[in-house]
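All protein chains of the complex are present and in place, except for one that has been dropped.
Now for subunit A:
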Amino acid sequence: MNILIQGGRVIDPTQDWDEITDLYVSNGEIVARDQAPEGFVVEEVIDASGQVVCPGLIDLCTHLREPGLTQKGTIASETAAAAAGGITTLIVTPNTQPLVETAAVAELIQDRAADIGLARVLPMGALTRGLEGEQLAPLHGLASSGCIAFTNMRHSINSSQTLLRCLEYAATHDLLVVFQAQDNDLVASGCMHDDTTSTRLGLNGIPEAAETIEVSRCLLLVEQTGVRAHFGQLSCERAVQMVAAARERGLSVSADVAIQNLLLTDENVNGFNAAYHLQPPLRSQLDRAGLRQGLVTGTLSAICSDHQPHDPIAKQAPFAATEPGMSGLETLLPLSLSLVEQQLLALPQLIEALTAAPARILGIEAGTLNIGSQADICIFDPDAEWTVNVDSLRSAGKNTPFLGQTLKGRVNATLMDGRIVFRR
């Protein structure tokens, strides 16, 4: 299929492009910009005037619920949500049932996603068997079956000796380890940030130290082993500072942040609205400011959705008894655009954080519109407003605190591998 994307504002931070021009797509590739290549017969035109054309978004953290938890979402429903959100690559966590700890499950997820064909799905494998923090998972085999990175998620590896061996083994095979740093001993039965709001509501708090102690331990062991490492969804200012200091010492570690932690704080939990029950928790205003600063300085190079769709029952209980997480694929872009509106980032910088930066962290060739690259493209109207509601969300998870709110910025078309996978 030969597609002409006509008259859009084409932004690609990897090429320093920000201009109104045309893009030509053929056979899954971006084949030309501005001028049609010789012999190009246009079969489909996408009018992108007044819209932004950028690389398809890459989301570093999505919980895909298939296999095993399909009441919360399926690969079909969630990749459809991704396409509607302009996201063309999903990095998915290993906490399916069964877990991504065997080649069979890793391959099943990728095969299902490829059959459906709405988004690229790259699974992360479990770092330890059963995520139990005791025995190494078969990292090399999983990597051969397409696992892009390895994580123990928020399940503690209590023994530092075991963690050290996991990192040494991953380093042996040059595998990327993703930390969702959390000391569960300090989390105990906590369900929100430990501060005045938790004190008032009588909800058990998760102290900042639950994150910083684990970040500190991981950084020291990363330094010792030289493993490729990334910190996912940091939630507090001090953790950002610790990663920044390590990078200054020359350690090559990266970090990302979930969009909701850049916008909301623990005060949103007032009134016990379980939609704000998130993990990592929403933290203080100071933390939010620190995360925003980290984004500006580049310590936090990528923004992710931390998409965790749930069935309605999961959120219908008293706050602490509900399951944490929010559905976020379709709000990732509009919520991120509010950072541009608030003049925290320029639009090309924001697009970098949603495309090229995550590609760099993962070491994959994606997140660019360069001629010859795969045609993963997001076309959005930065000014169009829409209301988040149960009907407007394609995700099976309607669990978002932004329900009922009107957001600015809406995806009009998404191309993956040169095919139109979403068009409004």
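Going forward, contacts are C-beta pairs under 8 Å (C-beta built on N, C-alpha and C of every residue); 3 or more make two chains touch, one makes a residue touch a chain; residues count from 1.
Just so it is clear, contacts and distances are computed from a predicted model.
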- Message: Out of "Aspartate carbamoyltransferase", "Tryptophan synthase alpha chain", "Fe-S cluster assembly protein SufD" or "Nucleoside ABC transporter membrane protein", which one is the UniProt protein name for the chain not included here?
- Response: "Aspartate carbamoyltransferase"
- Which one touches the absent chain: A:39, A:250 or A:318? A:318
- Query: Among A:199, A:224, A:252 or A:387, which one is in touch with the chain left out?
  - Reply: A:199
- With the missing chain put back, which residues of subunit A would touch it? List them for me. 194-196, 198-205, 207, 263-264, 267-268, 270-274, 313, 316-321, 338, 405
